[in-house]
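Only a single protein chain was left out; the remaining protein chains are all shown in position.
Now for subunit A:
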Amino acid sequence: MARLKLKEHVINRDWCKGCGICVDFCPKQVLELDSKEKVIAARPEDCICCKLCELRCPDLAIEVLTDRDDKND
């Protein structure tokens, strides 16, 4: 199966309420809240594209865009 490769974390700052659920449950500590209490992808290079942040977000404010990484086929 082709593995997923990160394109980007698309964050909707108008919808994010800074609850911190995505930050607390990211298995790789990729996300942080900034000084305005909005989520940012602080360490995107560590993302394993599990998309749990996207699925758990109560505000539909984060989407993990991915590509298929054919090198890992």
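Here is the rule we use: a residue touches a chain if its C-beta (ideal position, glycine included) is under 8 Å from a C-beta of that chain, and two chains touch if they have at least 3 such contacts; residues count from 1.
Here, contacts and distances are computed from a predicted model.
Between the listed names "Fe3+/spermidine/putrescine ABC transporter ATP-binding protein", "2-oxoglutarate ferredoxin oxidoreductase, beta subunit", "Pimeloyl-CoA dehydrogenase large subunit" or "Fe-S cluster assembly protein SufB", the UniProt record for the complex's undisplayed chain reads "2-oxoglutarate ferredoxin oxidoreductase, beta subunit". Touch with the hidden chain on the side of subunit A covers residues 14-15, 17-21, 24-25, 52, 55-61.
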